[in-house]
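Of the protein chains in this complex, one is absent; all others appear in place.
A and B are the chain letters, set down in written order, and residue numbers restart from 1 in every chain.
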Amino acid sequence: MAEARAEVRKEDLVNLVQDLFSEGRVDYFLGYQPGTVKFKTTPLIIKKGEDIQKLAVDDYGHYNLTFYLKEIKGRVGILVKGCDSRSLLSLLREGQIKREDLYIVGLPCPGQIDPKKIAAALSCEPEDLEQIFRRGREMIAKVGGQEKTVSLTQALLEKCLACRYPKPLVFDTLLSGEYTAPISPMKRPEDDLRPKPAAEKWAFWSAQFERCIRCYACRNICPACFCPRCLVEENMPQWISPLPSKGDNFLFHLMRLMHVTGTCVSCGECERVCPMEIPLMKLNEKMNDDLKELFAFMAGVDLEKALPFRTYHQEDPDDFIK
Amino acid sequence: MEIKTEPGKREKEWEPRIMAFLCRWCSYAGADLTGSSRTSYPPNVRILRVPCSGRVNPLFILKALRSGADGVLVSGCHPGDCHYTAGNYNARRKFAVLARLLEYVGIDPRRVQFSWVSASEGEKFAKVVSGVVAEVKALGPNELFRLTNYEQTVKEQ
Partner (left out) sequence: MYLKISRENLRKWLTELKKGAEVLVPEKVNGLWTYTPFQGQDPLPNFLNSRIPPKSVFFPSMQALVEWKSSGGSVQLRSLTPAAGPKVLFGLRPCDARGLRILEPVFSQDNQDIFYGQNLSRTLLLGVACRRPCPGSFCEQMGIDPQAAKDFDLSFREITQGFIVKVITEKGGKLTGGGVFFTEAAAKEWEEARSEIKNKNETLSFDLEKVKTRVGERFTDEEFWMRVSLKCLNCGICTYLCPTCHCFDICDLQIPGQGIRFRCFDSCAFPGFTKMAVHNPREEKWRRYRQRVSHKFNFFPQNFQNVACVGCGRCVVHCPVNLDLRQVLLAISG
């Protein structure tokens, strides 16, 4: 049995946060604590003097906590995984946060578990899963009292399978642990929608956007969506009707995508929080692939490189223009 | 809602409605030249003058489609000739991304087209518009992205 990955020691984290507060280095610390329902972790926002022992890191800590930086200003300590650090870089690049206000703590991540995927692999409902845990480098799920093994490919979030940045790109300190991709870099599976004809694509997205209830969870949890006043809140004139009709839902999602172009780092939070399970990451991935192809740009990895819509080249792709 | 006259009659008489965003310094002037040269071009185009092609927010294009346009044309100065130096360069990047996104979502790219037309290119403008109108006419009415289909909404109650 392969050796287990070195785990993050809670004491390391707790002591660190203790020191940060006692030195007056931060006013808030953003971390995680166990959730109140199975397989869920919840963000923990602590201030000085509050119970630091509540901090915990486990396999379900999916949250990209950087979205809180839109709201919580001042000196903030934040726990980031490799992928989250790209959001930080993105926000720094866009001038939304100041580096000196942050104390960035790197978190080694063994890949985040997706209970829905495991349930699908075991042909059961997510509610039927009794336990999920790692044994060495294997993933075990308990269903109906029986232990079943699932592969990491079956158990982890899709984005974790194509992990390119397991180590934070920006940090003040790294918690001790293993900073490697959960499985040797596997390319994200091809999006089988891209080669399909227009009518099929339309039918697919129509069905998806008919279900959107316009809860705006995708927008609110997105670190890249930092407009103080969102387009949908404009009512003089009203560009996008609040009605969750298919057409207006299309308008909302397409415009949101255009607005986060260059800032979105494909963290996957939008898709994770959607209550109607719309595959929003398909859109983000397409857009980010286009940016790479058209302008050799990747968000959240470089503090120097110009943002795609703030610059241009004489030789920019032109063939689609008459 | 769909604008219907009598059943059946609509199909025979249907002509596409194209929304055109033309930049004030080049394309709009070019369109003026087309007119003053007495070169005819299809009347399906509704022109909206903007200071620069860079002024065109992707939102305008989407909203035009949503409001009933069957096609959209955005036209500006040739790269290097922008009155505001780089407006059309920025526009070029935005539209490159938007065009691919629309295609990915299933909106036929022939509905939303882009062109560089200078103030002296009266002939070109006529050709571009004719081309857009012909292509959109072949695609048919924009049923997909229009305002909520009224009859369907009422039926679903």
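The rule is short, and it goes like this: a contact is a pair of C-beta atoms (placed from the backbone, for glycine too) under 8 Å apart; a residue touches a chain by one contact, two chains touch by 3 or more.
Being a predicted model, the structure only gives us computed values, none of them experimental.
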Using the touch definition up top, pick the residue from A:Lys167, A:Arg211 or A:Lys322 that touches the left-out chain.
A:Arg211
Pick out which of A:Val14, A:Ala121, A:Val273 or A:Met298 touches the chain that's been left out of the picture.
A:Val273
Of A:Asp19, A:Asp101, A:Glu125 or A:Asp318, which one is in contact with the hidden chain?
A:Glu125
Applying the definition given at the start, please give the residues of subunit A touching the unseen chain.
35-38, 40-45, 63, 68, 125, 127-128, 207, 211, 213-217, 219-221, 233, 241-245, 272-273, 275-277
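To be clear about the criterion, only the chains that are shown with their structure count from here on.
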Just how far, in Å, is the C-alpha centre of subunit B from the one of subunit A?
36
Write out the stretch or stretches of subunit A touching subunit B in their complex.
193-194, 198-206, 231, 239, 243, 245-248, 250-251, 254-255, 257-258, 261, 283, 286-287, 290-291, 294-295, 308-309, 312, 314, 316-318, 320-322
Over in the complex, which subunit B residues touch subunit A? Could you list them?
58-59, 62-63, 66, 79-80, 86, 89-90, 92-109, 113-116, 128, 131, 144-148, 153
